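Worksheet for the structure shown next.
The complex appears here minus one protein chain, its other protein chains still in place.
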Amino acid sequence: MPEGRVTVLLFGPAREAAGRTSVVWEVPAGGLRAEEVVAGLRARYPRLGPTLDSSRYVRNGRYLSTLTTRLRPGDEFAVHPPYGGG
Amino acid sequence: MPEGRVTVLLFGPAREAAGRTSVVWEVPAGGLRAEEVVAGLRARYPRLGPTLDSSRYVRNGRYLSTLTTRLRPGDEFAVHPPYGGG
Amino acid sequence: MTVRLTDRPLSVADAMRALEGRGLGGVAVFAGRVRPDPGPGGPVSALHYDAHRAPALRRLRAIERTARRRFDARRVVLWHRVGRLRVGEISVIAGAACPHRASAFAAARYLIEELKATVPIWKTERRRGSGRRA
Partner (left out) sequence: MTVRLTDRPLSVADAMRALEGRGLGGVAVFAGRVRPDPGPGGPVSALHYDAHRAPALRRLRAIERTARRRFDARRVVLWHRVGRLRVGEISVIAGAACPHRASAFAAARYLIEELKATVPIWKTERRRGSGRRA
């Protein structure tokens, strides 16, 4: 995973709505908060909106309790829609 | 099954205690009640007593609600100790 | 066959095949195996199961019908082995396939509980040591 980028993972309905399983996100000089990624996804993939509203967010395998969390280069940021295993 | 006889079936613990799976019982001229068979089994196989106390009795596939029931030649009379399948 | 009393080994793979069917999203299966219970006469080395065959089969079929009606079980297996079983062998398989998983679990549980309580089948134990014990 290159420095300066965050890998955004899309699963299940999020993957379906965006038409892709991951997106590479550049971390700007001023830093990047999780909520900025979510807003960016919403703008870039309009069909993704409803899924983003019902999703939880995971940074490096940990659920985020707030989207004001800062993401760092090399982070994995995952969109978890409601689970559907079984 | 010959006329003039009842087949007594012994299962599970009753079979173990009596050392056999069935007994042929003659029906005397005066007839035969279920309780007479049970008393006879008790006398003939002393180890069978406790099992007989906890058993139910079945004539031709039907549970008997009373042991005063008369058995007829050709009947199948079964001793059902508490069930143990599974 | 939905209900079985057999002296041949029971196979869960066979049971799963018998429980296949379109639209049956949940399959729950219970298998009972002979345990080496400790006891005064030594651990169990084998069990002997016998059944009063005709009444047992009638009762198994009645349990099956109730499971179909009460839990919407579309496929049922209720198989019991008879004869001599060694420790570890499967004595009983109770399984149900239903459209949904909650009813599949409830049906399988019902099948095995009813079998144990109401079907004329008996087990007698063979222990390493003193021979026989009921």
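For clarity, chains are labelled A, B and C in written order, and residue numbers in each chain start from 1.
Simple rule for what comes next: a residue touches a chain if its C-beta (ideal position, glycine included) is under 8 Å from a C-beta of that chain, and two chains touch if they have at least 3 such contacts.
Model, not experiment: these values are computed from the prediction.
Novice: What are the shown chains that the left-out chain touches?
Specialist: The chain that is not shown is in contact with A, C.
Novice: For the chain not shown, which residue from A:5, A:33 or A:80 touches it across the whole complex?
Specialist: Hidden-chain contact among the options goes to A:80.
Novice: For chain C, enumerate the residues touching the unshown chain of the complex.
Specialist: 11-13, 16, 20, 22-36, 87-88, 99, 101, 104-105, 108-109, 112
Novice: List the chain A residues touching the unshown chain?
Specialist: Interface residues of chain A facing the absent chain: 9, 11-13, 15-17, 21, 51, 58, 61, 78, 80-81, 83-86.
Simple rule for what comes next: only the chains that are shown with their structure count from here on.
Novice: Averaging over Cα atoms per chain, report the distance between chain A and chain C in Å.
Specialist: 49
Novice: Between chain B and chain C, what's the gap in Å when you average each chain's C-alpha atoms?
Specialist: Computed value for the inter-centroid distance: 27 Å.
Novice: Where in chain C do residues touch at least two different other chains?
Specialist: Residue numbers touching two or more other chains: none in chain C.
Novice: Residue numbers in chain B touching 2 or more other chains?
Specialist: Not one residue in chain B touches at least two other chains.
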